[in-house]
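A single protein chain has been omitted from the complex, and every remaining protein chain is retained in its original position.
So that you can tell them apart, the chains are marked A, B and C in the order they are listed, and the count of residues begins at 1 in each.
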């Protein structure tokens, strides 16, 4: 209709929501802050890199709108766009901490990570998650999902973390696009040409009925203004990232070997009674578990042989005064889509329950005495499946990311140790919320935002072309050595491989972990190390130079 | 005087044929399974046969049956069809069942038509305008057999063609009163018809069809696909033509440009204060994009050539606006619609694929002999017309005491088409196609002399104001963008043409380009149209909004 | 089901593409032709290995589709792909196909030793390219406008030096792209007339059946239902341009409800998008026959 919000582009959306005459854009199109990564890959850039940050007032309340332009590169998040969002949220947090009430609103219209800057995108999105979680302690962080793109990929996890989310019926929300699921799991799992199925599963109508979005309004500017005002005035927060008990109870009742359709799920959803879930630490078993690098190192570092757990894919235990958490493959697992170590519905919620229990147990301890956490990272991806999307796997991953972030923000030191793969949403949930990343220098490690097969399909290239194109571009590379050039790693451990198990290897890794934890004494509890270390600031291979430029300019213009 | 001449040979031949088939015909009714035998028995080699292929409604069952007859029994037919729409319409030429074709429109089969003419498989009588085709059914193309489609028939053989009556009456009448044979395929046989559209008396044979006739939602345009350029052009048209000429009655060709105009009337038109002042009367198919204008009170009446899938309930609930029978369903009539287009309307607004440097336009491009829809009738000026309206009078030349007004014929085009090829060209592809297909006339859709305005994203050329062909060309060049034609434009000449009101750019019309956004549309998608219709419009599945 | 099956020619082959081909069929063909198929990059430098390999892949896919209960209404092959197209529509028998394809490959190998090949011009119309070709073409330096793969994409076939001249002229005339292609033979031009004649002779005793649907011809871009034009297309298409754009235009008039793209590669993505919009397509290069059959059946039922 004629006052459509969906039809507007990002800048117009921000202007339409804010009171006339109150607006000021930060790092706008005249500031020449374009992505340095697109032109070298023959992609036309945009002057604002697809993000509009605008200060102003909404019904006389100080507001900061962060609007993602869905029409530019599918609203994908890259280095500059990610840094604009993160730095803006940081300032909102600082202002609120200083007693200046200021309301952040994020307009999500995004496919998630921008594939041409995949590694930067994934880092940025984890940093956005961190800021949203921190901000919620002060103000509701409102999200809008107007459509057409909706909210996908890593940004669907953001979606789940927000206090209150408002959409229209022109939007969809999900972790993996149907095309990716078709690519990874076959057309019988999900036919990406079936628009009815897609909209009925991922559309906001279904999402509202099952708690994934809070409110669906008419496509009208005033409808959005009214809904936002109410959410702010009533301080609405759905605590969507802390519903683990409900979903774990739901999963207890689900038979993953049987097909699940929408009606069946709706019925299941209605009848679930949430029961508390706590996972006991792993114990030694008689039979070895399914082999993986994550299991190998979990067992080596905790000293538990043939570790076994009530949830076969999640191992946790304390050793040397540290909490170790690993997600591992289990070849006969009840949920078929996580048998190779993927992070699925059960894994995210279970990890969250472990960490939440730890936060609660240590709640009264001073920060220095809170149990340090080691995330053992070996996640080939998130789970690709129809049921996963129908139930909302992004909510599960958000629960895990939220738990790690809240632990860290509460004073737990969190270090990720990467002996295996660290891919996509799996990595966002299990690894990227730590304040130190330590990896083995092992070229068998794949670290990226999307599998090669899916990336090739989405960007309409062959895998060979993709490999050729990414080999020399750290922003897109798949190996740990290129990843180090971004500055995101605290330490790249030389001479140890993922399946090593000799004493020297173990000693080397333990020493590296000790060193990482030592570095966290008196260090900030945030994720700033990744863009402030020497490689990030000065590195020739890329680093986070653009991130730092954006941050400096945001400081200046704020 | 010698022997008395037999003055009823046609009647006797018809009676003989029918009685030869009497074992298969019970009253007027034949069995579905006998359809092929009936056609083989009633159609003679060389017959003139009208096969109902309308714009939307297709006598699918009869066309498929005709394609299955034995070419040894039925051959060399002379087909007369307003629309060549289906593969089997052409298969009958490959198999020798037919050899000659008179037609109007061949859009969906244009590549094959073009090839078959070039190969000599299909001989063309003429490519007609609709009215010429209908008219000649009564003069020199009087059919021996007509094959038509009805929605329902009753036990007596009365036909209900209802909503999609279209051209069934004009076809049936030409045969029924000149001893041609009228064969009808029926979706359904019922005891009581909602109303009688064609009396049983005109009908010879009825065959229940194995499946309902094919119906295409040809006039539905999803507002989702309307672009800002189309909105800008629509704004210019409303200001620079509808308002300027005080247009009261109009036909819109099918397309996104005119859909944009329809969706801007309740918003932009309202802002300009034009409601109640312009376009109360329409000759147009019940296009869904008119719903917002109807609902907001812009439209007094709409007469339609044919129906449109999904609009049935909405129309039934708006009898003040549409032509609706006592039974509550619309009656359409393409022949009357075309007549109205010629003689009653102030204006036709259409679009095309190519316009030459002189202003002639055609939708025929290389390799695609698409023929024409309603545009040539709607888009020509009947010089005998004398009923005048303010719009008609506003085109009257100042310097001629006997001068008279003119129908407004407006072409709206973007300078480059969707295939990125220029719309404005030095010479139409149609000129080449004429040579290849050995046609008598270049298949031009609307002639330069009839075209009064051209609207592009750059501006409007008021061609009726030009005093020479050179000036007309200069006016076209001024708005033809960076096409080969536009590149010839001389900035000094453009300035002069603008000063004299022969060419107008948006700023000359008071049109603000920055207002040309999709938010200005009264509906942005199909869902919005459904909301406007209060749930009465039911879009076909393929138009379901996916956002 | 009103499905259009499309069979590409050379270009998309990859080493290992025959891995999933029915083993019995493969050994049958190897025995029939007395030829060991190597399925390696080096082997695919050889015309016979390449052409037989591609047709084996396509025939195997056709067999699997038919075993799944699927058949085409329309078939379109591009160049070498005509043989699998004729097979799929029931016109050419399987063993005949392989014998003829082997012969075709052998004849092409001997046809032009060096200095001849193909090029492509994008962004000009065929008449525009033909005008440029006319400026260059001579009996000493022959060059022809050949395949029409899309409205604005015309191939060139002839002597390399002459192709280069046309490429230069095309760029000067505003072509978006003009370059040589890595094809060692001036296929689809009159320069191949002799091969056509030889192949026609070799095919003289091959029996063809009336197509069980619509066959789209390379040489004229026509839809045909008779044996004679199919025979002409199979034996002589090397001497004529492939009018693929026209083939797809005609196919469009038959209103297919789905398209099946056979392997190898997926060279027609763009032109099919232009002609058919978002019509349902399956790509056997990217999905199994079982998945393709699942989709086609689902679309036919209309449950989507």
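As a convention for this text, a residue touches a chain if its C-beta (ideal position, glycine included) is under 8 Å from a C-beta of that chain, and two chains touch if they have at least 3 such contacts.
To be clear about the criterion, contacts and distances are computed from a predicted model.
Peer 1: Which choice in "Malonate decarboxylase acyl carrier protein", "Sarcosine oxidase subunit gamma", "ThiS family protein" or "Amino acid/amide ABC transporter membrane protein 2 (HAAT family)" gives the name that UniProt lists for the one chain left out?
Peer 2: Answer from the UniProt record of the missing subunit chain: "Malonate decarboxylase acyl carrier protein".
Peer 1: The chain left out here touches which displayed chains?
Peer 2: Taking every chain of the complex into account, the missing one touches A, B, C.
Peer 1: In the full complex, which of B:29, B:202 or B:416 touches the chain missing from this view?
Peer 2: Considering all chains, including the one not shown, the answer is B:416.
Peer 1: Sort through B:24, B:118, B:229 or B:324 and give me the one touching the missing partner chain.
Peer 2: B:229
Peer 1: Sort through A:29, A:186 or A:336 and give me the one touching the missing partner chain.
Peer 2: Answering carefully, the residue with contact to the hidden chain is A:29.
Peer 1: Could I get the residues of subunit C that touch the absent chain, sorted low to high?
Peer 2: 122-123, 174-177
Peer 1: Mind pulling the subunit A residues that touch the left-out chain?
Peer 2: These residues of subunit A touch the chain that is not shown: 9-10, 28-30, 39, 42-47, 69, 71-73.
Peer 1: What residue numbers in subunit B mark contact with the hidden partner chain?
Peer 2: 228-229, 232, 414-416, 420, 456-458, 481-482, 486-487, 489, 491, 494, 505-507, 512-514, 516
Basically, only the chains that are shown with their structure count from here on.
Peer 1: Using mean CA coordinates as chain centres, what's the subunit A-subunit B distance in Å?
Peer 2: It comes to 55 Å between the two C-alpha centres.
Peer 1: Round to the nearest whole Å and give the separation of the Cα centres of subunit A and subunit C.
Peer 2: Computed from C-alpha means, the inter-chain centre distance equals 46 Å.
Peer 1: Measuring centre to centre with CA averages, how many angstrom lie between subunit B and subunit C?
Peer 2: Each chain reduced to its C-alpha mean, subunit B and subunit C end up 39 Å apart.
Peer 1: Please set out, as single numbers or ranges, the residues of subunit A touching at least two other chains.
Peer 2: Subunit A, residues with two or more chain partners: 195.
Peer 1: Help me check something: in the complex, which residues belonging to subunit C touch subunit B?
Peer 2: By the definition above, subunit C touches subunit B via 151, 221-223, 225, 246, 249-250, 252-255, 274.
Peer 1: For the complex, which residues does subunit A have touching subunit B?
Peer 2: 1-4, 6-8, 147-148, 169-171, 195, 199, 219
Peer 1: Touching subunit A in the complex: which residues of subunit C?
Peer 2: 269, 280, 286-287, 291, 294-295, 298, 304
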